[in-house]
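In what follows, a single structure is set out as C-alpha coordinates and then discussed.
In this view, the complex is presented without one of its protein chains, the others remaining in place.
A and B label the chains in the order they appear, each numbered from 1.
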Amino acid sequence: MSLAPIFDILLITALLLVSWRLLGNSDLFQAAVLFISFGLFLSLAWVRLQAPDIALAEAAVGAGLTGALLFATLKIVEPKQGRSKNGAQPKSCRLDRAAECPGRMHYILASIFVLGLAGLLLTAVFSLPDTANGLAGLTSGFLAQSGVEHPVTAVLLNFRLYDTWLELGVLLLALLGVLGTRDRLGPQNVTAAQPPNPVLSWLVRGLAPFMLLATVYLLWLGDHAPGGAFQAGVVLAATLVLLWLAGLGSVVRMPRHAWLFSLVAGFSAMLVLALCTTLAPDAVALAYPQSWAKALILLLESVATISIGVILASLTVLVLAGEGEANGAGAAETDGKNGM
Amino acid sequence: MHILAVLLCLAGAFFFLAGTAGLLRFPDSPSRLHALTKADNLGLGLIVLALVVTSSSLAVALKVILVWLLALAASTSICFLLGQSMLRQDQRQDQ
Partner (left out) sequence: MQTFYLGVAAFLLLTMVVGLIRIFRGPRQEDRLMAMQLFGTTGVAVLLLLAAAFDASSMRNAALIFAVLAVLAVAAYARGPNRREKEIK
(Lines give C-alpha, C1' and ligand atoms only; values in the text may rest on other atoms or scores of the structure.)
Protein backbone atom coordinates (compact mmCIF):
# COMPACT_ATOMS: atom_id res chain seq x y z
CA MET A 1 0.00 0.00 0.00
CA SER A 2 3.03 2.25 0.09
CA LEU A 3 2.32 3.15 -3.54
CA ALA A 4 -0.76 5.24 -2.78
CA PRO A 5 1.26 8.29 -1.60
CA ILE A 6 3.34 8.16 -4.80
CA PHE A 7 0.16 8.19 -6.86
CA ASP A 8 -1.18 11.12 -4.85
CA ILE A 9 2.04 13.11 -5.13
CA LEU A 10 2.05 12.60 -8.91
CA LEU A 11 -1.56 13.71 -9.07
CA ILE A 12 -0.88 16.85 -7.04
CA THR A 13 2.14 17.62 -9.23
CA ALA A 14 0.00 17.29 -12.33
CA LEU A 15 -2.74 19.50 -10.88
CA LEU A 16 -0.30 22.23 -9.82
CA LEU A 17 1.63 22.10 -13.09
CA VAL A 18 -1.52 22.31 -15.18
CA SER A 19 -3.05 25.14 -13.18
CA TRP A 20 0.20 27.12 -13.21
CA ARG A 21 0.50 26.87 -17.00
CA LEU A 22 -3.23 27.43 -17.41
CA LEU A 23 -3.21 30.75 -15.57
CA GLY A 24 0.12 32.02 -16.86
CA ASN A 25 -0.69 31.49 -20.49
CA SER A 26 -1.43 34.04 -23.17
CA ASP A 27 -2.63 31.45 -25.70
CA LEU A 28 -6.35 30.97 -25.12
CA PHE A 29 -6.54 27.70 -27.06
CA GLN A 30 -3.79 26.14 -24.99
CA ALA A 31 -5.51 27.39 -21.86
CA ALA A 32 -8.76 25.73 -22.98
CA VAL A 33 -7.06 22.38 -23.60
CA LEU A 34 -5.27 22.67 -20.26
CA PHE A 35 -8.56 23.41 -18.51
CA ILE A 36 -10.10 20.23 -19.90
CA SER A 37 -7.01 18.26 -18.82
CA PHE A 38 -7.33 19.91 -15.42
CA GLY A 39 -10.86 18.51 -15.24
CA LEU A 40 -9.56 15.02 -15.99
CA PHE A 41 -6.91 15.21 -13.27
CA LEU A 42 -9.36 16.77 -10.83
CA SER A 43 -11.77 13.92 -11.41
CA LEU A 44 -8.99 11.46 -10.51
CA ALA A 45 -8.29 13.54 -7.41
CA TRP A 46 -11.93 13.34 -6.29
CA VAL A 47 -11.77 9.58 -6.77
CA ARG A 48 -8.70 9.46 -4.50
CA LEU A 49 -10.46 11.66 -1.94
CA GLN A 50 -13.25 9.07 -1.89
CA ALA A 51 -15.85 11.50 -3.17
CA PRO A 52 -17.14 9.45 -6.11
CA ASP A 53 -20.27 11.57 -6.57
CA ILE A 54 -18.18 14.66 -7.27
CA ALA A 55 -15.76 12.62 -9.40
CA LEU A 56 -18.65 11.51 -11.61
CA ALA A 57 -19.97 15.05 -11.92
CA GLU A 58 -16.49 16.44 -12.65
CA ALA A 59 -15.88 13.74 -15.26
CA ALA A 60 -19.14 14.62 -16.99
CA VAL A 61 -18.91 18.40 -16.76
CA GLY A 62 -15.16 18.99 -16.86
CA ALA A 63 -14.23 16.49 -19.52
CA GLY A 64 -17.33 16.83 -21.66
CA LEU A 65 -19.56 19.88 -21.68
CA THR A 66 -17.04 22.50 -20.54
CA GLY A 67 -14.72 21.54 -23.39
CA ALA A 68 -17.44 22.03 -25.98
CA LEU A 69 -18.44 25.39 -24.46
CA LEU A 70 -14.84 26.60 -24.30
CA PHE A 71 -14.04 25.70 -27.91
CA ALA A 72 -17.26 27.30 -29.10
CA THR A 73 -16.53 30.50 -27.21
CA LEU A 74 -12.97 30.48 -28.48
CA LYS A 75 -14.16 30.42 -32.08
CA ILE A 76 -16.31 33.48 -31.41
CA VAL A 77 -13.54 35.35 -29.60
CA GLU A 78 -10.61 34.36 -31.83
CA PRO A 79 -11.30 36.34 -35.04
CA LYS A 80 -11.76 39.54 -33.05
CA GLN A 81 -8.56 38.81 -31.22
CA GLY A 82 -6.72 38.44 -34.55
CA ARG A 83 -8.05 41.75 -35.85
CA SER A 84 -6.99 43.70 -32.82
CA LYS A 85 -3.51 42.26 -32.97
CA ASN A 86 -2.66 43.49 -36.51
CA GLY A 87 0.67 41.75 -36.50
CA ALA A 88 1.85 43.76 -33.54
CA GLN A 89 3.50 42.13 -30.58
CA PRO A 90 0.76 40.28 -28.68
CA LYS A 91 0.02 42.01 -25.43
CA SER A 92 0.97 40.13 -22.35
CA CYS A 93 -2.29 40.39 -20.48
CA ARG A 94 -3.97 37.12 -19.88
CA LEU A 95 -7.37 35.48 -20.22
CA ASP A 96 -9.01 38.52 -21.75
CA ARG A 97 -7.09 39.97 -24.65
CA ALA A 98 -10.15 40.96 -26.62
CA ALA A 99 -11.10 43.59 -24.07
CA GLU A 100 -8.86 46.41 -22.94
CA CYS A 101 -5.85 45.22 -21.03
CA PRO A 102 -6.49 45.50 -17.33
CA GLY A 103 -3.94 47.72 -15.64
CA ARG A 104 -1.60 46.82 -12.86
CA MET A 105 -4.17 48.05 -10.32
CA HIS A 106 -6.53 45.22 -11.30
CA TYR A 107 -3.88 42.64 -10.59
CA ILE A 108 -3.08 44.16 -7.20
CA LEU A 109 -6.76 44.30 -6.26
CA ALA A 110 -7.31 40.75 -7.47
CA SER A 111 -4.31 39.43 -5.56
CA ILE A 112 -5.42 41.17 -2.36
CA PHE A 113 -8.82 39.55 -2.75
CA VAL A 114 -7.35 36.11 -3.51
CA LEU A 115 -4.87 36.33 -0.61
CA GLY A 116 -7.67 37.34 1.75
CA LEU A 117 -9.79 34.43 0.58
CA ALA A 118 -6.85 32.04 0.94
CA GLY A 119 -6.26 33.34 4.47
CA LEU A 120 -9.90 32.80 5.41
CA LEU A 121 -9.82 29.27 3.97
CA LEU A 122 -6.64 28.47 5.87
CA THR A 123 -8.11 29.71 9.16
CA ALA A 124 -11.24 27.68 8.46
CA VAL A 125 -9.20 24.54 7.82
CA PHE A 126 -7.07 25.03 10.95
CA SER A 127 -10.03 25.78 13.16
CA LEU A 128 -11.74 22.52 12.22
CA PRO A 129 -12.02 20.17 15.18
CA ASP A 130 -9.67 17.21 14.84
CA THR A 131 -12.12 14.40 15.22
CA ALA A 132 -15.34 15.88 13.94
CA ASN A 133 -17.19 14.05 11.25
CA GLY A 134 -19.29 16.93 9.98
CA LEU A 135 -22.92 16.06 9.49
CA ALA A 136 -22.13 12.52 8.33
CA GLY A 137 -23.35 10.98 11.59
CA LEU A 138 -26.59 12.94 11.51
CA THR A 139 -27.19 11.96 7.87
CA SER A 140 -26.59 8.27 8.36
CA GLY A 141 -28.77 8.36 11.46
CA PHE A 142 -31.77 9.56 9.48
CA LEU A 143 -30.92 7.63 6.31
CA ALA A 144 -33.54 4.98 7.03
CA GLN A 145 -36.26 7.65 6.92
CA SER A 146 -35.10 9.25 3.69
CA GLY A 147 -36.44 6.68 1.24
CA VAL A 148 -33.08 6.01 -0.43
CA GLU A 149 -29.95 4.13 0.59
CA HIS A 150 -27.28 6.52 -0.65
CA PRO A 151 -26.56 9.36 1.79
CA VAL A 152 -25.68 11.93 -0.89
CA THR A 153 -28.99 11.40 -2.69
CA ALA A 154 -30.78 11.51 0.66
CA VAL A 155 -29.25 14.91 1.38
CA LEU A 156 -29.82 16.33 -2.10
CA LEU A 157 -33.38 15.18 -2.62
CA ASN A 158 -34.78 14.90 0.86
CA PHE A 159 -32.93 16.68 3.67
CA ARG A 160 -31.79 19.62 1.56
CA LEU A 161 -34.22 19.55 -1.35
CA TYR A 162 -34.35 23.33 -1.14
CA ASP A 163 -30.76 23.59 -2.43
CA THR A 164 -31.40 21.29 -5.37
CA TRP A 165 -34.53 23.22 -6.24
CA LEU A 166 -32.69 26.54 -6.34
CA GLU A 167 -29.86 24.98 -8.36
CA LEU A 168 -32.36 24.06 -11.04
CA GLY A 169 -33.47 27.68 -10.92
CA VAL A 170 -29.88 28.82 -11.45
CA LEU A 171 -29.59 26.59 -14.54
CA LEU A 172 -32.80 28.10 -15.92
CA LEU A 173 -31.46 31.60 -15.32
CA ALA A 174 -28.22 30.74 -17.14
CA LEU A 175 -30.21 29.60 -20.17
CA LEU A 176 -32.30 32.77 -20.05
CA GLY A 177 -29.07 34.76 -20.05
CA VAL A 178 -27.80 33.01 -23.16
CA LEU A 179 -31.17 33.41 -24.89
CA GLY A 180 -31.05 37.11 -24.07
CA THR A 181 -27.77 37.55 -25.91
CA ARG A 182 -28.80 35.40 -28.87
CA ASP A 183 -31.80 37.32 -30.09
CA ARG A 184 -34.02 34.29 -30.38
CA LEU A 185 -36.61 32.54 -28.29
CA GLY A 186 -35.16 29.06 -28.28
CA PRO A 187 -32.82 26.67 -30.04
CA GLN A 188 -35.52 25.67 -32.54
CA ASN A 189 -34.18 25.27 -36.08
CA VAL A 190 -30.66 26.32 -35.14
CA THR A 191 -28.45 24.58 -37.65
CA ALA A 192 -24.78 23.77 -37.46
CA ALA A 193 -22.86 26.04 -39.81
CA GLN A 194 -21.19 23.15 -41.61
CA PRO A 195 -22.65 19.99 -43.12
CA PRO A 196 -22.27 17.18 -40.61
CA ASN A 197 -19.22 14.97 -40.84
CA PRO A 198 -20.13 11.43 -42.01
CA VAL A 199 -17.72 9.75 -39.58
CA LEU A 200 -19.15 11.76 -36.72
CA SER A 201 -22.73 10.87 -37.66
CA TRP A 202 -21.76 7.23 -37.85
CA LEU A 203 -20.13 7.39 -34.43
CA VAL A 204 -23.00 9.25 -32.82
CA ARG A 205 -25.55 6.84 -34.28
CA GLY A 206 -23.69 4.04 -32.51
CA LEU A 207 -22.84 5.93 -29.35
CA ALA A 208 -26.14 7.68 -28.60
CA PRO A 209 -28.02 4.53 -27.47
CA PHE A 210 -25.20 3.74 -25.05
CA MET A 211 -25.20 7.29 -23.75
CA LEU A 212 -28.95 7.18 -23.15
CA LEU A 213 -28.42 3.86 -21.41
CA ALA A 214 -25.70 5.46 -19.26
CA THR A 215 -28.14 8.28 -18.40
CA VAL A 216 -30.77 5.86 -17.15
CA TYR A 217 -28.12 3.79 -15.39
CA LEU A 218 -26.71 6.79 -13.52
CA LEU A 219 -30.21 7.90 -12.57
CA TRP A 220 -31.01 4.45 -11.24
CA LEU A 221 -27.69 4.27 -9.36
CA GLY A 222 -28.53 7.41 -7.38
CA ASP A 223 -30.89 5.38 -5.23
CA HIS A 224 -28.16 3.28 -3.61
CA ALA A 225 -24.74 4.33 -4.96
CA PRO A 226 -22.88 7.39 -6.28
CA GLY A 227 -24.77 8.79 -9.24
CA GLY A 228 -28.06 10.59 -9.59
CA ALA A 229 -29.97 13.30 -11.39
CA PHE A 230 -27.17 15.78 -12.00
CA GLN A 231 -24.68 13.33 -13.47
CA ALA A 232 -27.40 11.66 -15.52
CA GLY A 233 -28.63 15.05 -16.73
CA VAL A 234 -25.18 16.08 -17.90
CA VAL A 235 -24.72 12.83 -19.83
CA LEU A 236 -28.15 13.40 -21.39
CA ALA A 237 -27.14 16.93 -22.34
CA ALA A 238 -23.90 15.66 -23.91
CA THR A 239 -25.91 13.14 -25.92
CA LEU A 240 -28.23 15.85 -27.21
CA VAL A 241 -25.32 18.12 -28.13
CA LEU A 242 -23.54 15.30 -29.98
CA LEU A 243 -26.74 14.48 -31.86
CA TRP A 244 -26.97 18.10 -32.92
CA LEU A 245 -23.31 18.21 -34.00
CA ALA A 246 -23.88 15.10 -36.09
CA GLY A 247 -26.91 16.67 -37.75
CA LEU A 248 -29.29 14.07 -36.34
CA GLY A 249 -31.86 16.38 -34.77
CA SER A 250 -31.93 17.12 -31.09
CA VAL A 251 -33.29 19.95 -28.97
CA VAL A 252 -33.48 22.01 -32.17
CA ARG A 253 -36.21 19.76 -33.56
CA MET A 254 -38.26 19.53 -30.38
CA PRO A 255 -41.73 21.08 -30.66
CA ARG A 256 -41.75 24.36 -28.81
CA HIS A 257 -44.27 23.28 -26.17
CA ALA A 258 -42.37 20.09 -25.40
CA TRP A 259 -39.15 22.08 -25.16
CA LEU A 260 -40.60 24.66 -22.78
CA PHE A 261 -42.22 21.94 -20.71
CA SER A 262 -38.91 20.04 -20.35
CA LEU A 263 -37.12 23.22 -19.33
CA VAL A 264 -39.36 24.04 -16.42
CA ALA A 265 -40.45 20.50 -15.47
CA GLY A 266 -37.81 19.98 -12.77
CA PHE A 267 -38.18 23.40 -11.18
CA SER A 268 -41.96 23.39 -11.24
CA ALA A 269 -42.27 19.85 -9.93
CA MET A 270 -40.46 20.99 -6.80
CA LEU A 271 -42.50 24.18 -6.70
CA VAL A 272 -45.71 22.13 -6.75
CA LEU A 273 -44.31 19.91 -4.02
CA ALA A 274 -43.40 22.97 -1.96
CA LEU A 275 -46.92 24.40 -2.39
CA CYS A 276 -48.60 21.14 -1.44
CA THR A 277 -46.42 20.60 1.61
CA THR A 278 -46.94 24.18 2.75
CA LEU A 279 -50.71 24.07 2.43
CA ALA A 280 -51.07 20.67 4.06
CA PRO A 281 -52.02 20.79 7.76
CA ASP A 282 -49.15 20.60 10.30
CA ALA A 283 -46.48 20.36 7.66
CA VAL A 284 -43.19 22.10 7.03
CA ALA A 285 -42.52 23.26 3.49
CA LEU A 286 -40.80 20.59 1.38
CA ALA A 287 -41.02 18.01 4.17
CA TYR A 288 -42.88 15.15 2.58
CA PRO A 289 -44.26 12.05 4.32
CA GLN A 290 -41.85 9.19 4.76
CA SER A 291 -44.10 6.65 3.08
CA TRP A 292 -44.04 8.62 -0.17
CA ALA A 293 -40.36 9.41 -0.01
CA LYS A 294 -39.03 6.73 -2.32
CA ALA A 295 -41.58 7.29 -5.10
CA LEU A 296 -41.32 11.07 -4.80
CA ILE A 297 -37.52 11.05 -4.96
CA LEU A 298 -37.59 8.81 -8.01
CA LEU A 299 -40.12 11.10 -9.71
CA LEU A 300 -38.25 14.30 -8.82
CA GLU A 301 -34.94 12.84 -9.95
CA SER A 302 -36.32 11.69 -13.30
CA VAL A 303 -37.96 15.04 -13.97
CA ALA A 304 -34.83 16.90 -12.85
CA THR A 305 -32.66 14.78 -15.14
CA ILE A 306 -34.76 15.72 -18.17
CA SER A 307 -34.74 19.39 -17.20
CA ILE A 308 -30.98 19.49 -16.57
CA GLY A 309 -30.31 17.63 -19.81
CA VAL A 310 -32.49 19.84 -21.99
CA ILE A 311 -31.38 23.10 -20.34
CA LEU A 312 -27.67 22.32 -20.64
CA ALA A 313 -28.05 20.99 -24.18
CA SER A 314 -29.98 24.09 -25.34
CA LEU A 315 -27.40 26.33 -23.71
CA THR A 316 -24.47 24.53 -25.35
CA VAL A 317 -26.16 24.37 -28.75
CA LEU A 318 -26.93 28.08 -28.63
CA VAL A 319 -23.33 28.93 -27.74
CA LEU A 320 -21.97 26.57 -30.42
CA ALA A 321 -24.30 28.05 -33.01
CA GLY A 322 -23.31 31.56 -31.95
CA GLU A 323 -20.09 31.10 -33.87
CA GLY A 324 -21.88 30.64 -37.19
CA GLU A 325 -24.15 33.56 -36.45
CA ALA A 326 -21.26 35.82 -35.56
CA ASN A 327 -19.50 34.96 -38.83
CA GLY A 328 -22.44 35.03 -41.20
CA ALA A 329 -25.01 37.58 -40.15
CA GLY A 330 -27.38 36.56 -42.97
CA ALA A 331 -27.75 33.02 -41.69
CA ALA A 332 -28.60 34.35 -38.26
CA GLU A 333 -31.43 36.47 -39.63
CA THR A 334 -33.16 33.69 -41.54
CA ASP A 335 -32.68 31.31 -38.65
CA GLY A 336 -34.11 33.85 -36.29
CA LYS A 337 -37.29 34.17 -38.34
CA ASN A 338 -37.76 30.41 -38.47
CA GLY A 339 -37.10 30.25 -34.76
CA MET A 340 -40.05 32.49 -33.96
CA MET B 1 -4.20 -16.40 -13.86
CA HIS B 2 -2.49 -13.67 -11.88
CA ILE B 3 0.77 -14.06 -13.79
CA LEU B 4 -1.17 -13.67 -17.03
CA ALA B 5 -2.83 -10.52 -15.70
CA VAL B 6 0.50 -9.07 -14.59
CA LEU B 7 2.00 -9.71 -18.03
CA LEU B 8 -0.99 -8.18 -19.83
CA CYS B 9 -0.91 -5.16 -17.54
CA LEU B 10 2.78 -4.62 -18.11
CA ALA B 11 2.32 -4.92 -21.86
CA GLY B 12 -0.52 -2.38 -21.67
CA ALA B 13 1.59 0.02 -19.64
CA PHE B 14 4.38 -0.40 -22.20
CA PHE B 15 2.03 0.64 -25.00
CA PHE B 16 0.96 3.71 -23.05
CA LEU B 17 4.63 4.54 -22.57
CA ALA B 18 5.23 4.04 -26.28
CA GLY B 19 2.28 6.27 -27.10
CA THR B 20 3.54 9.05 -24.87
CA ALA B 21 7.07 8.70 -26.25
CA GLY B 22 5.68 8.87 -29.78
CA LEU B 23 3.58 11.90 -28.91
CA LEU B 24 6.67 13.67 -27.58
CA ARG B 25 9.37 12.48 -29.96
CA PHE B 26 7.82 12.13 -33.43
CA PRO B 27 8.74 15.02 -35.72
CA ASP B 28 5.38 16.08 -37.20
CA SER B 29 1.71 16.05 -36.28
CA PRO B 30 0.45 13.22 -38.55
CA SER B 31 3.11 10.81 -37.24
CA ARG B 32 2.22 11.80 -33.71
CA LEU B 33 -1.41 11.01 -34.52
CA HIS B 34 -0.27 7.63 -35.79
CA ALA B 35 1.63 6.89 -32.56
CA LEU B 36 -1.38 7.90 -30.52
CA THR B 37 -4.02 5.72 -32.19
CA LYS B 38 -1.96 2.55 -31.95
CA ALA B 39 -0.82 3.16 -28.43
CA ASP B 40 -3.88 4.16 -26.51
CA ASN B 41 -6.17 1.56 -28.04
CA LEU B 42 -3.75 -1.36 -27.60
CA GLY B 43 -2.65 -0.13 -24.19
CA LEU B 44 -6.18 0.25 -22.88
CA GLY B 45 -7.17 -3.04 -24.53
CA LEU B 46 -4.39 -5.02 -22.83
CA ILE B 47 -5.10 -3.48 -19.44
CA VAL B 48 -8.80 -4.23 -19.90
CA LEU B 49 -7.89 -7.84 -20.75
CA ALA B 50 -5.83 -8.07 -17.57
CA LEU B 51 -8.77 -6.75 -15.54
CA VAL B 52 -11.12 -9.19 -17.27
CA VAL B 53 -9.06 -12.27 -16.35
CA THR B 54 -8.89 -11.20 -12.71
CA SER B 55 -12.40 -9.77 -12.45
CA SER B 56 -14.63 -11.02 -9.67
CA SER B 57 -17.85 -11.31 -11.64
CA LEU B 58 -19.11 -11.60 -15.19
CA ALA B 59 -20.98 -8.30 -14.90
CA VAL B 60 -17.79 -6.44 -14.02
CA ALA B 61 -15.92 -8.10 -16.88
CA LEU B 62 -18.63 -7.18 -19.39
CA LYS B 63 -18.75 -3.60 -18.14
CA VAL B 64 -14.99 -3.21 -18.47
CA ILE B 65 -15.14 -4.60 -22.00
CA LEU B 66 -17.97 -2.19 -22.82
CA VAL B 67 -15.88 0.74 -21.57
CA TRP B 68 -13.03 -0.41 -23.81
CA LEU B 69 -15.24 -0.74 -26.89
CA LEU B 70 -16.74 2.71 -26.32
CA ALA B 71 -13.29 4.24 -25.83
CA LEU B 72 -12.10 2.45 -28.97
CA ALA B 73 -14.91 3.81 -31.13
CA ALA B 74 -14.55 7.29 -29.66
CA SER B 75 -10.78 7.58 -29.95
CA THR B 76 -10.72 6.22 -33.51
CA SER B 77 -13.26 8.80 -34.60
CA ILE B 78 -11.49 11.55 -32.67
CA CYS B 79 -8.24 10.76 -34.47
CA PHE B 80 -10.04 10.83 -37.81
CA LEU B 81 -11.56 14.22 -36.98
CA LEU B 82 -8.19 15.62 -35.90
CA GLY B 83 -6.45 14.26 -38.98
CA GLN B 84 -9.10 15.70 -41.27
CA SER B 85 -8.88 19.05 -39.54
CA MET B 86 -5.09 19.11 -40.01
CA LEU B 87 -5.39 18.13 -43.66
CA ARG B 88 -7.89 20.89 -44.38
CA GLN B 89 -5.64 23.48 -42.81
CA ASP B 90 -2.65 22.29 -44.83
CA GLN B 91 -4.66 22.41 -48.05
CA ARG B 92 -5.72 25.95 -47.42
CA GLN B 93 -2.15 26.86 -46.63
CA ASP B 94 -1.04 25.56 -50.01
CA GLN B 95 -3.61 27.54 -51.93
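Convention: a residue touches a chain if its C-beta (ideal position, glycine included) is under 8 Å from a C-beta of that chain, and two chains touch if they have at least 3 such contacts.
All values reported here derive from a predicted model rather than from experimental measurement.
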| item | value |
| --- | --- |
| Chain B residues touching the omitted chain (full complex) | 2, 5-6, 9-10, 12-13, 16-17, 19-20, 23-24, 29, 32-33, 36, 39-41, 43-44, 47-48, 51, 54-56, 60, 63-64, 66-68, 70-71, 74-75, 77-79, 81-82, 84-86, 88-89, 92-93 |
| Contact set of chain A toward the excluded chain (per top definition) | 1-4, 6-7, 10-11, 13-14, 17-18, 21, 27, 29-30, 33-34, 36-37, 40-41, 43-44, 47-48, 52, 55-56, 59-60, 63-65, 67-68, 70-72, 75, 78-79, 82, 192-195, 197, 200, 203, 207, 210-211, 214, 217-218, 221, 225-227, 231, 235, 238, 241-242, 245-246, 320, 323-324, 327 |
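Rule of thumb we're sticking to: only the chains that are shown with their structure count from here on.
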| item | value |
| --- | --- |
| Centre-to-centre distance between chain B and chain A (centres being mean Cα positions), rounded to whole Å | 27 |
| Complex contact set, residues of chain B against chain A | 66, 70, 73-74, 77, 80-81, 84 |
| Residue numbers on chain A that touch chain B, as the complex places them | 197, 199-200, 202-203, 206-207, 210 |
